[in-house]
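Omission of a single protein chain aside, the complex is shown with its protein chains in their original locations.
Presenting chain A:
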Amino acid sequence: MSDFESVAATELHTATPGPAGAPNAPGQPHTLEVSKPRSASADAWRELRRRPLFWVALVIVALVLLIAAFPSLFTSADPTSCSLSNRMGAPSGAAIFGYDVQGCDVFAKSIYGTKNSLLVGTGAALLAGILGMLLGVTAGYFGSWWDVTVSRIIDIVLGLPLLLAGIVFMKRVTNAGGGQTAILIALISILGLLGWTTAARVIRSSVITAKQQDYVHAAKMLGAGSGRIMWRHILPNSLAPFIVIITMALGSFIAAEATLSFLGIGLRPPAQSWGIDISTARAYMRENALPLIVPSTFLALTVLAFVILGDTIREAFDPKLR
């Protein structure tokens, strides 16, 4: 509470216009900046820049994206060329984390597994984001029967726990015996179709609040169409919580992909996935724990980075949480 007050006090202090003097005087270019009230997002950015946790998470996310895009930059080994003579081989210069039960390079497998995890995570987050935004904004803006319909659909989707519905759906897809691409698309669509509800709810309620604001009425009176009002006036105000939810959802989608692959109904063995690696390594962990620890660390760090990123952004945008 006390730190909240002190933050508020400093905000007040910096927001008060500087002492008398020409605002545009040459030599004092910063006076204008001080006297100008900062926008909420600029404020949040100032807050974010100071947080080391934010930068750590950002660096991990960037690194993981780089690994996913160019896995060959990080390892010269091929994760699919395994030799049983290397079975459970100890770490060496060639394979820094040794070999697994099939004689595959543990590190290379985890590096190449990054791509599928991120593909599913970002794909599902994108789908969930688009669905959540479209349905949330229109339900909040138009109200009446459309709002009722969307709200009931949200209730129904919330009645299906993500993993359980994912299991039934993925069971159906893997029974049908599709290829890797079909499984990837199925994973993205099922996680996206089940994961949009929180985003839609948040957007809907903030649209309902924003709809009654004076600036929206003003825009309407100036003749702006529904589309323009939603896109230019209402959406920017609901964007911050939306970004936070989608970032955190991305982390949970990556975890869900690993879980489904772990249970044997996600990606299948010729594909590289952390979930598959963890599942196979588990049976042999008494013999060699590294094949279990390495993909676990990759998965935990990736999910953690997205969760921390979302969390720090939320704290920056919500002064009550500071």
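Here is the rule we go by: a residue touches a chain if its C-beta (ideal position, glycine included) is under 8 Å from a C-beta of that chain, and two chains touch if they have at least 3 such contacts; residues count from 1.
Just so we're on the same page, contacts and distances are computed from a predicted model.
S.K.: Would you mind picking the UniProt name of the chain not drawn here, from "ABC transporter permease", "Anti-anti-sigma factor", "ATP synthase subunit a" or "Cytochrome P450"?
M.R.: Matching "ABC transporter permease", "Anti-anti-sigma factor", "ATP synthase subunit a" or "Cytochrome P450" to the record, the invisible chain is "ABC transporter permease".
S.K.: Using the touch definition from the top, which of A:L73, A:A90, A:L164 or A:A218 touches the missing chain?
M.R.: Spelled out, the listed residue whose C-beta touches the missing chain is A:L164.
S.K.: Which listed residue (A:N86, A:S238 or A:T259) would be found touching the missing chain in the intact complex?
M.R.: Spelled out, the listed residue whose C-beta touches the missing chain is A:T259.
S.K.: Please identify, in ascending order, the residues of chain A that touch the omitted chain?
M.R.: Counting only chain A, the missing chain is touched by 1-3, 53, 152, 155-156, 159-165, 167-169, 171-172, 175-177, 251, 255, 258-259, 262-265, 275, 278, 281-282, 285-286, 289, 292-293, 296, 299-300, 303-308, 311, 321.
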